[in-house]
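Of the protein chains in this complex, all but one are displayed in their positions.
Now for chain A:
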Amino acid sequence: MAEQTLNVPQLIVFVILAVLAIRWFMAKPSNVTRPSTTRTVRVNPSQIDQIAQMFPQMNRRDIAWDLQRNGGNVAATTEKVLSGRTLDPAPESFNPPPQRSNPTSRTATPTPKPAQTDLITRYNLASKLSAAPESSTSDSQTKQKTWSQDRNERQANLQRRREEMILAARRKMEEKDRAKTAGAAVS
């Protein structure tokens, strides 16, 4: 009995020591690895591109991680992939060098679809829609076949011709619609 009661404080001391020891061991690796990653040379993005182009299925991060660890040896990484070994996944903390803004492969990048706005919004014509068509534009269609010597005037002329073209098309379509609904109502 006496032996057992003596063990209780010993046990507490042991637990405290164990916790401290575990914490020390857990903290150790991160303290050690952090300086080592910063010490190694940054990988050249062109080397990553080079490998990424050969093996488009590979993750760029993993490629960068492998290059980082073998000191930027493209041949070694290529060899590794070709021999069928998988590259180690890059750890969370690893920041690969950013991809160059202009990727070298132009063929594979799909161009984004054009923004889907109608012409009225695109050319800011909503306010001009309700306005009655000016007499000159509606029937005689006097095309401004003018060439101004003044640059700003030229720009304004071009702008006006664009707007007139779109508004005319819109009005024509609206008229057609009206004629159609009128025709449907009669029949």
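Here is the rule we go by: a residue touches a chain if its C-beta (ideal position, glycine included) is under 8 Å from a C-beta of that chain, and two chains touch if they have at least 3 such contacts; residues count from 1.
Just so it is clear, contacts and distances are computed from a predicted model.
Peer 1: Which of "Ubiquitin-conjugating enzyme E2 2", "Ras-related protein Rab-5B", "Signal peptidase complex subunit 3" or "Rhodanese domain-containing protein" is the UniProt protein name of the chain not shown?
Peer 2: Options "Ubiquitin-conjugating enzyme E2 2", "Ras-related protein Rab-5B", "Signal peptidase complex subunit 3" or "Rhodanese domain-containing protein" considered; the missing chain's recorded name is "Ubiquitin-conjugating enzyme E2 2".
Peer 1: In the whole complex, not just what's shown, which of A:Gln10, A:Gln57 or A:Thr146 touches the removed chain?
Peer 2: Result: among the candidates, A:Thr146 touches the missing chain.
Peer 1: Could you tell which one of A:Gln47, A:Thr78 or A:Asn157 touches the chain left off the display?
Peer 2: A:Asn157
Peer 1: Sort through A:Asn7, A:Ser46 or A:Thr121 and give me the one touching the missing partner chain.
Peer 2: Result: among the candidates, A:Thr121 touches the missing chain.
Peer 1: Against the chain that's been left off, what residues of chain A make contact? List them.
Peer 2: 110-116, 118-122, 143, 145-147, 151, 154-155, 157-158, 161-162, 165-166, 169-170, 172-174, 176-177
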